[in-house]
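Note that one protein chain of the assembly has been removed; the remaining protein chains are unaltered in position.
To keep things simple, chains are lettered A and B as they appear, and every chain counts its residues starting from 1.
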Amino acid sequence: MNQLVSKSIATDAQYRIKGGIHPQEYKSLSNQQPIASIQEPPFYILPFSDLNKGSTTTNLEIAQPVEQGQILINSELANLSSVVHSPCDGVIADISEFDLGHPSGLEQPAIKIQAMPKSELERSAHADSLTDQIDYQSLTNEQLIKSVHQAGIVGLGGAGFPTHIKLSAPKDSIHTLIVNAMECEPYITCDDRLLREHPQSVLKGALIAAKTVSANRILFGIEDNKPEAIAALKTAIENYFDELTSTQESLEIKIIIAKTKYPSGGEKQIIELLTGQQVPKGQLPSSLGILVQNVATLEALNKAINQRQVMTKRLVTITGNLVGKPGNYWIPFGTPVSHIAEQLEVNLEQLACFIFGGPLMGTRHSNLEIPTKKSTNCIIFDSAYKTLEYPAKHQECIRCGECELACPMNLVPQQLYWFAKSQQWEALEEQQLFSCIDCAACSYVCPSEIPLVSYYQFAKSEIKDIKNKQIKSDLAKARFDNREKRLARIKAEREEKRRKAAEARQLAAANKTNDPDGKKSAIEAALQRVKAKKENKP
Amino acid sequence: MSDILLLLISTVLVNNFVLAKFLGLCPFMGVSSRVETATGMAAATTFVLTMASLASYLINHFILQPLSLEYLQILSFILAIAVVVQFTEMVVQKSSPVLYRLLGIFLPLITTNCAVLGVALLNVNKNHGFVDSIVYGFGAALGFSLVLILFAAIRERIAVADVPAPFQGAAISLITAGLMSLAFMGFSGLVKA
Partner (left out) sequence: MEILYATAIITLFAVVCGGLLGFASVKFKVEGNPIVEQINEILPQTQCGQCGHPGCKPYAEAIANGEAINRCPPGGEAGIKALAELLDLEIIELDDSCGEEAPARVAVIREAECIGCTKCIQACPVDAIVGAPKLMHTVITDECTGCDLCVPPCPVDCIDMPILQSALDSWKVPSPQVININEVTSEPPSKIKLEDAV
C-alpha cells in the first residue's frame, strides 16, 4: 500500500444540495466554554428499549446492587435496541413503567437506579475503564463488532441506530467512511466542542471503523461555521500522517468543508455534498459503498475499543436563554432533566417547555422528570418556545411554493400537505412521502406557519398501519381459501369413496340375484374341477 | 390538410361543445369529481362520438338521402347512437369493471348526451363530407375530453379547499365552469367559422 500524504487535507465541497434554509444559529450561546461535567444525579432512569424495537431483557431484580459499567439490559446482536450499562454504582430502585417523554404520553418500561457511592476497593472487573491498552489492529472484525455491541454503542447523531449493525456490512462492500461533523441544526454544539478538544480520539475511532469495514477513504464533512474544529482536526490528521511508518498502510483522509446550510447534516445530504451521489429511493448508503458515522459515535467507539470503556455517558449541549451556565457537558444516560436544570441554574419560572434535540427536528416536553437518552444530543431551555405543539389553528395554505424551494429531498411539500389533509394515501405515496426526512425546513419557511411535518408524520403513521392491516388480511384470506380447498377436497374424496362402495355393493347385489344361495357358482366350480381332472387323466 | 386542421382547432377550442355551445353538460358535471373517472368517460365519449358521427353520416348519405327520408334523421341517428353506446358499455364492463362501476348511470346516458346527437345533426346541417364528418366528431370529442379532464382536476383541488358553506358542492362547480367558459371565449376569432 503506498503512503498517501495528502498535501491538501482540507478542501471546499464541490457539490451542493438543493433547497435548505439558513436559520439563526445560536451556536455562540454554548460553544464558547470548554467541555465540563456536572454533579451526578441521585437516581437514573434507563429505558428498556431506545427505539421501541426489539426485545430486551434484564437479569436484575429490585434492591439488587449494581456497579458502574455493569450490563443492566441485554440485547441480542441482531436487535435494533442496544445493550444498556449502569452509569453509576448503586442499587436497583424500581423496574416498572415511567414517563419517558413518548409523544403518546404513555409510560414505557425502564429501570430506576438509586445512586450510591462505593469505595474504590470494591470495584470489580467490569468497571467502566481499564488501564491496559489494546491494539485494535490485532482484533478480528468479529471481535471488533462484538466489542462494539457489548459496549452499547449507538449512533449519537440523533437517530440512535446500533453502530455494530452498521459496521457489519459485507466484506469489501464499503469503500468510503464519511464522518458527519456537520452539526447543521441551530443551538447544538456538542460535536463542535468535541472536535476542538478531542480530535485525536475521533480520528482513532474513524480509523477503527474504516478498518472494520475495509474502507480505503475517510471523508470528514464539516460546515464552515466551525473554523476552530476544522483547524484542530487538520492538525490531528497531519500528526497521524507524520507518525505513520513506511510499513503501515495508510488511507486517503480528507476534510471537506461545506457552506453552512440546514440540513447539510442529514445522512443523504452529507453524502450528496461530499460525493455528489444521491442514495437511491428506498435504499441505504451501503448500496453506494458508503458508511456514515457521527463524530461522537466514533469517539465513543475509540474509547470502547482502545480503552475498553463501555458507553454510559455522552456530550450534551445544554443551551437557551434560560440556562444560567450553558455549554457542553458529559451527561450520563438516564439523568433526569430536573437535575440538569437545577445544576445549570435554569430559570424555571419562565420556562414553558424544553426541547430534546434541536428546534427544528427535536421534540418538546413539559415533564422535567424524564431522563436523557442515548440519542439526546441537546436540551434547549428557551423562553422563545412557548407551546408543546405547533398552534392547532394555523392559517390556510396560500400555495406560495416557498416550501418546495426549501425541501432538500426534491419533494413538493405543498402537495404532500393537501393530500395529507384530505387523507389521500395513494396520492401521497405517488408524491414520495416516504422520502421525506422530517427536517422541517418546509415548516420553517411556511408563511402561514403550518406545521407541515406534523401532517407528514400523521400520514406516514396511517399509511404504515393500513399496509400492515392489508398484509394481515391477505394472509388470512389465503389461509381461508386454502382451508376451503382442503375441506372441499376431503368432501370430494369421501364422495368418491362412497360412490365406489355403492358400486361394489350394487355389483355384489347383482351377483346375488343371479345366484341367491351361491349354489350355482358352487356347481360351476365343481364341474370345472371334474373337467380339469378328466383332462389330466389320459 | 389545413382545412382539417382548422376544423379541429375550431371544434376543440373556438367552438368547444361544452363551454361555447353548452352541450353535454350532464356528464360534464356528473363525472368530473375525480380525474380517473373523467379520463374514462372522456375515452368512452370519444369512441362513441367518432363512431356515431361516422355511422350517422353513412346512414344519412346512403339510405336517407337517396330515398328522400330526411325526416327520419333524428330517429335513425338516435338508434345508431344507442347501438354504439350499448356496444361501448359492454366493452367497458369487460375490460374495466371498476370504471364501469364508477361511471355508473352516466355510461348509458351518453345516448342522451345532446352533444352526440348535436354532432350528428350539425354534420348534416353543414353538409360535411365523409372525412369532415369524422374529423368534426373526433374534434368535438377531443374538446369535450379536454374540458372534462381540466374541470375534474380543478374540482379535485376544490374538494379539499376551504370553500365557504353557501358555495359548497354544485354551486362552486358551476361557477368554476362559468369561469372556464369565460376563459375559452378568449379563443374566439382564432379561426373564421
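Everything that follows uses one rule, which is that contacts are C-beta pairs under 8 Å (C-beta built on N, C-alpha and C of every residue); 3 or more make two chains touch, one makes a residue touch a chain.
What you are looking at is a predicted structure, and each value in this text was computed from that prediction instead of being measured.
Student: Just name the one of A:Gln143, A:Ser214, A:Thr387 or A:Ser448 that touches the chain not displayed here.
Tutor: A:Thr387
Student: Just name the one of A:Lys18, A:Arg399 or A:Lys469 that touches the chain not displayed here.
Tutor: Touching the chain that is not displayed is residue A:Lys469.
Student: In the complete complex, which positions of subunit A touch the hidden chain?
Tutor: Counting over the whole complex, subunit A touches the hidden chain at residues 52, 99, 102-106, 108, 338, 348, 351-353, 366-369, 386-392, 421, 451, 454-455, 457-458, 460-462, 465-466, 469, 472-477, 479-480, 482-483, 486.
Student: Counting contacts across the full complex, list the positions on subunit B that touch the omitted chain.
Tutor: Subunit B touches the chain not shown through residues 59, 63, 67, 69, 72, 75-76, 79-80, 82-83, 86-87, 90-91, 93-94, 97-98, 101-102, 104.
Just so it is clear, only the chains that are shown with their structure count from here on.
Student: Once you find the CA centre of subunit A and the CA centre of subunit B, what distance in Å lies between them?
Tutor: Using C-alpha averages as centres, the distance is 56 Å.
Student: Give the list of subunit B residues in touch with subunit A in this complex.
Tutor: The touching residues are 157, 159-160, 162.
Student: Which residues of subunit A touch subunit B in their complex?
Tutor: 396, 418, 421-422
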